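A single protein chain has been removed from this complex, and every other one stays in its place.
Which chain is which? They are A and B, in the order written, and residues in each are numbered from 1.
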Amino acid sequence: MNEATASVKKPQKFVVARAEEIPPGSRLIVDVGGREVGIFNIKGSYYGMLNRCPHVGGPLSQGQLVNSVTATVPGKITLDESQDLLTCPWHNWEFDIKTGQSYWDPKHMRARPFTVNVEAGTDVAEQVDGGSVGRIKGPYQAETIEVSIESDYVVLSMRPQRPGTAAKPGACAPPPTATTEMKVEVRP
Amino acid sequence: MTITDLSAAPVATGSKLGVIDVDFHPMPLPTDPQVADHLPQQWKEYISRYGLGAMGGGVYPSQREFTHRLDAVDDNGRVGLDPHLAVEQVLAPFDMTAAVLTCPQTYIITNGGANMPHKLATSLYRAYNNALAETWCAADDRFRASVTVARDLPGGEREIQRCKEGKFGDKFVQVLMSPSGQDPLGKRRYWPIFEACENYDIPLSFHVPGMGRQPTGAGRQNFYAETHAAFGVLPLALVPSLIFEGVFDRFPKLKIAMLEMGWDWVAPYSWRLDATWEKLRHELPHLQRKPSEYLKEHFWFSTQPLEEPERPDMLEGVFGMFEDSGFADRLMFSSDYPHWDYDSPYESVPESFPEDRRRRILGENASKLYGIPLRENSGLPSPTGE
Partner (left out) sequence: MTTPLLAGMKRSTLWTGTVIDCDVHANVPSIETLFDYMDPVWVQGTQERGWHGPTGPRLSYPPGAATTARDEWRHDGLMPASKLSMLQNDILDPWQVDRAVLNCYYGIDSLRHPDWAAALASAVNNWIIAEWLDKDPRLVASLVIPARDPIAAAAEIDRVGSHPGFVQVMLPVRSERLYGQRIFNPIYEAATRNDLVIGLHWGGTTEDAPSPTGYASWYAEQYAAETQVYIAQLTSMVFEGTFQKFPALRVAVMEGGFSWVPTWGWSMNKKWKGLRRETPWVDRLPLEIIRDHVRFSVAPADLGSPEHSQRIIEWLGSEDLLMFATDYPHRHDDDIDELLAIIPATMKPKLMSETARAWYKL
């Protein structure tokens, strides 16, 4: 528990919801200390993405989830269902849900992904008690999520996913209220 | 005789940069009550039975059903129907003075009024104009409306008169037409519309897409992206006709607002217009001045879609060329809400720009063109303000 002790003051992992509250095909947008993060369950795997497009600051986590579409020549279009992309709800730029990599500019443009895991209630409760995992206000119910040992929990890590992969800030200032007053809900 | 001495609308000075959005879209369908309530019963029944002409739409489906930004969807899954949501998402956050409503939908769904009974077409145009006034302008006093007229059907000038002299007359601040049509714009069939615009002292505006004729001089496009990337072709055909036909010598007070048709092409194209005139002036003895002078004096442009040069450091050169060429007071902020390529005032006119450029583009230029005074203490914070 040394690691837990070290980060008592500022947890970098947060309990987001009980696992069954974000079933496959749904998403949840949570506010972690003023930063909004979309949590996605795609076919049983969980992903996190900062709710801000690196292009001009659109609410990225409200975008459509689609698969990669490619073609080497006109007339031969391939859908790759193993490649999940999140498109910005504004200009429709595509970002890899796992890496945040922009489809059109993979070298220079990244959205900000976060690791999301499902952990057993017993482990989570212990970490919450130790202070290494924080609890945040439930997004669709204005209460702090209670952790009980019977359930599995979706845990969001706010550590940079990989060193050096932090998303670039947007090119321009975001609209002042568009992201702060956004509706947050579980989407089927 | 020049129109550059526009009687300037009172402009609030002070600590804020006033904002007017000159391209803001209501998107009701003819079956929505805000439009349908203004349609004669005969045509409501006709539409339910026969649809709207041959214009099925969707020959190149856009990336989203309403070409919208996803967060503009209302609780009923619709876009551009609820004025209050629009106010909440755009007018309020940016503390705007006004938004000028444009509804190209009117000519999109009617294919310019071409392939349906004449009276159905004119009824639809009237109904849409009424919806803008009675649903939208009535919902918030910051909205202004455009009178959309069917470019190639007779009677456009009477619709302008009906709107301007009706209960909401002051709310209608411009006329809107399709940038394409059966004839180039300078031809005489359009002169009654120019006369009406001069008479009421309101600009004539054009907004993509063009309806009523194929969208290029070489056939139709196959992809939505392709049509979008080639929106710039529309003004290249529209401008020379207006100038070379001598329209502005006949209608010296006519003001043209080009909406969502870009503006970075304007300076280079003015060189081509002048070069053409230099070479072919034998054919054009009726022109009193160089084409670029008419362009500078009679045309206004809107910001959206934001021009994105390959490198950000080129942007200053793009604005600089436009301003040096005499168009500094001719560019107006537009959001194109609720479309996918919407720009906020912070993207179109970044805070890094000189304050006086921001002030002009965000609100002053539109305030003068449309005669809409900027509201006291409203708009974006000014970096140098109190």
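FYI, contacts are C-beta pairs under 8 Å (C-beta built on N, C-alpha and C of every residue); 3 or more make two chains touch, one makes a residue touch a chain.
Predicted, not measured: the structure shown is a model, and the values here were computed from it.
**Q** Just name the one of B:121, B:238 or B:380 that touches the chain not displayed here.
**A** The single option touching the absent chain is B:238.
**Q** Going by the contact rule already stated, which one of B:74, B:307, B:329 or B:351 would touch the omitted chain in the full complex?
**A** Only one of B:74, B:307, B:329 or B:351 touches the chain omitted from view, namely B:307.
**Q** Write down which of B:24, B:125, B:172 or B:265 is the residue touching the left-out chain.
**A** B:265
**Q** Given that one chain is not shown, which residue among B:228, B:255 or B:375 touches it?
**A** B:228
**Q** In the full complex, which bits of chain A touch the chain not displayed? Write them out.
**A** Given the touch definition above, chain A has residues 66, 69-77, 88, 91-94, 103-105 touching the missing chain.
**Q** Which parts of chain B face the unshown chain closely enough to count as touching?
**A** Residues touching the hidden chain, for chain B, are 60, 63, 179-187, 210, 213-226, 228-234, 236-238, 240-241, 244-245, 262, 264-265, 267-273, 275-280, 282-284, 291, 305, 307-310, 314, 317-318, 321, 324-325, 340-341.
The criterion applied here is as follows: only the chains that are shown with their structure count from here on.
**Q** Provide the C-alpha centroid distance between chain A and chain B, rounded to the nearest whole angstrom.
**A** 39
**Q** Give the list of chain A residues in touch with chain B in this complex.
**A** Counting only chain A, the residues touching chain B are 56, 58-59, 62-64, 89-92, 171-178, 182.
**Q** Given the complex with chain A, which residues does chain B contribute to the contact?
**A** Contacts found on chain B: 63-64, 69-71, 89, 93-94, 312, 340-344, 346-347, 350-351.
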